[in-house]
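I am attaching a structure below and will ask some questions about it afterwards.
Excluded from the complex is one protein chain; the other protein chains are retained at their positions.
And then chain A:
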């Protein structure tokens, strides 16, 4: 069985490797979250907001022209249609209700491209909570529109100026600020990373994706299980959500598309399972890109959401035991896949999600296979990158 154990491990990955100063915060969360989210009050509010505010269930759309081109029956799970433009909001809705029940007054979050930051700022506005988002100084320059979105929503955006000034440093900074404000503050982590219980908690909030996939497939195909599920993986929250209810259904192939950046051996890549080794990143044991000396290596991907030097511990485990197949998609191929989907289906995908589309070219499948691709986000935020790339 693939599931988290009592100490927060998936196989040999996971755990909570955190400074003692964070222990009370993490312990409080660990001790309370399962009981809180099991209450009817929580479930009712969570489900209501997912339906009426986020717009769930998101459609499961049979992509006819894409299917014809690739010779399989390809469905797109339309997370791009969620409020705020990506799956990220499923998690922030769950965590903001949890934060309220824990009696927290403030929320902090990290963000890379700004999608999780916007999703956090959104739910904080909705609940009237004070919100501070940490974002790498470099990302603030690269993702100006999302910075302004967060500000319009009333959040404070603080630059992380250490290290590479990107997502990993924003995460470090958010953890430091949590140490500095342990009592009244909840930290909304945006992916299935960080110390236990975050990876499992975030996966559970995102698991609504595969929960819906099951009944939607049942309606459309007469069976709950597709032959393949494909999702992109940075930290891996959309993949965890899309895989969750299929972890222990081995006849469903799980395919994770990582970002190869400029190429595996270019020195500018984020293909963690290819280039990484076991170690500790942001409080959990996982696979990460690091030097021989254990220093964390700067990743690269054209998509800011995949520009992360590790993967969540559950994905490290799925990789370790061979449950999921990992492919590494280069920047150029992802951009072309983004254009392809735009032209074939009239859907401009987030560049993250375009990696999952390109994975169709890298795996074997049968002609009548039913494939679900988790279209995690829409491309509006990436217009600048599409324009700069220009190959359309």
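In this text, a contact is a pair of C-beta atoms (placed from the backbone, for glycine too) under 8 Å apart; a residue touches a chain by one contact, two chains touch by 3 or more; residues count from 1.
We take it that contacts and distances are computed from a predicted model.
Taking the options "TRAP transporter large permease protein", "Tryptophan synthase alpha chain", "Dihydroorotase" or "NADH-quinone oxidoreductase subunit F" in turn, only "Tryptophan synthase alpha chain" matches the UniProt protein name of the chain that is not displayed.
Residue A:172 is the one among A:132, A:146 or A:172 that touches the chain not shown. Touch with the chain omitted from the figure is made, among A:67, A:181, A:225 or A:342, by A:181. Only one residue from A:19, A:145, A:250 or A:267 touches the chain missing from this view: A:19. The residue touching the chain not shown here, chosen from A:11, A:55 or A:163, is A:163. The chain omitted from view is touched by exactly one of A:280, A:339 or A:362, namely A:280. With the whole complex as reference, residues 7, 15-21, 23-25, 162-163, 168-169, 172, 175-176, 179-183, 277, 279-283, 290, 292-296 of chain A touch the missing chain.
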